[in-house]
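A single protein chain has been omitted from the complex, and every remaining protein chain is retained in its original position.
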Amino acid sequence: MRKYVPKDDVQKKPYYTDRYWVAPQVAKFDVESDEVFAADLATIKEKCEVIEAYIQVDQMVVIIKPTDNFTVAQILKDECAYNQLSEVGAMDWIAKQNQYEVFYQFLSMSKRKRVRIKCFLDVDQAVESLNPLYRSADWAEREMWDMSGVKVNNHPYMKRILMPDDWVGHPLLKTYPLQGDEAAAWYEVDRIFGKEARDVIGPENREPARVDRYDTERFGRLGHEIERGAEFKEDQAKTPLAYQEEGGVLIIKKFHEDDTVEITDRKR
Amino acid sequence: MKRYDLRHLKSDFDSRMEEIVDKEIKAGEVIIFLFEIGDFDAIQRSADIIKESGCELINSLKFNEVDWTIVIKKEAK
Partner (left out) sequence: MQQPNRLRPFFENISFDRKDNEMVINFGPQHPSAHGQLRLVLHMQQEQITKAHPDVGYLHRGMEKMAENMIYNEFLPTTDRMDYIASSSNNYGFALAVEKLIGLEVPRRAKVIRMMLLEINRLMSHLFWLATTALDIGAMTVFLYAFREREYLMDIIEDYCGARLTHSSIRIGGVPLDIPDNFIHDLKEFLDKFPQDLKDYEDLLDTNRIWKMRMEGVGVISKEMAESWGCSGVMLRASGHNWDLRKEEPYELYDEVEFDVPVSTKGDNYARYKLYMAEMRESSKILYQTMDMYKKTQENNETELMAHAPQYISAPKLDIMTQNYALMQHFVLVTQGMRPPVGEVYVPTESPKGELGFFINSQGGPYPYRLKMRAPSFWHTGILQDLLPGSMIPDVVAIIGTTNIVFGEVDR
């Protein structure tokens, strides 16, 4: 029976995976092994229900319900002295369980500890904004919405931050191709000239080094210049590389291409 | 661990190889030589050069039709 691979996940897949290979797990330790974390977890557990908590690579990871992320952040900030929200991000588990996973990375300077609060929320579910507690959440959540499409409630200025304001789609989803979808490829043309100008302008030349010698619209041939758009002929009159206008500049001696000397030895 | 490409010298790479082995590498260092096979005597010649200069021939490989690669280690005097 072949392994199930989600069809719309267009990210790059491993070239070959051994059929019976099971990936090892990064070590997870019990929270009780570190008393500072244990105390923090206890204070969280009083107010909200904790689905799972463990210590991974000397940081505590606590998985909670998405509805009480604000209360947990409040507890961490007030009671457990986690005074900085370093990062907010989202992961896309839509193919597996039709859910996003949002993680908040907290830092306590006094205790020198870092905690990661994670919550799984459904695709149409929204998360409460932590902006009143930590101002750094303002931009972080805007980027999370922009990149992954996780909706955030009562955010002061919920707009896209990295992509243009009227961009369609969220780039970091697994269903969004790396090179961008059709709307992304035609974004500038649609925005400036409108959809009907697509076939006039033609697709974007994504290959930076591609030069089409017969296309006189976009490429000029040094030394064999012809008007833009003119018909390309094989035997082109050689036009010398003149650095000045035809009549030359008033005071400056006209500098001809043959007078150039190529210096080869650098020590001169 | 340096790699010296002597393919451009075609078959008269002996002097350059000796020069490199004597002067340019430190004792105990491992280097890779790459040279053209030509008519197959180049391989024997390179092995002789390495032997008389007292280095240890670790590996001698034929990666493709034209080139020959030898890995040598200079004796740590």
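Structure notes:
Lettered A and B in written order, each chain numbered from 1.
The rule is short, and it goes like this: contacts are C-beta pairs under 8 Å (C-beta built on N, C-alpha and C of every residue); 3 or more make two chains touch, one makes a residue touch a chain.
What you see is a predicted model; the values in this text were computed from it and never measured.
For the chain missing from the display, the contacting residue among A:39, A:126 or A:163 is A:163, taking the whole complex into account. In the full complex, subunit A makes contact with the omitted chain through residues 11-12, 14-17, 23-28, 56-57, 59, 61, 83-87, 89, 91-92, 103, 105, 107, 109, 112, 114, 116, 133-136, 138-140, 143, 147, 157, 160-166, 171-172, 176, 178, 192, 194.
Although one chain is not drawn, its touching partners on subunit B can still be listed: residues 1, 30, 32, 58-59, 61, 69, 71.
We take it that only the chains that are shown with their structure count from here on.
With centres set at the average Cα position, the gap from subunit A to subunit B is 49 Å.
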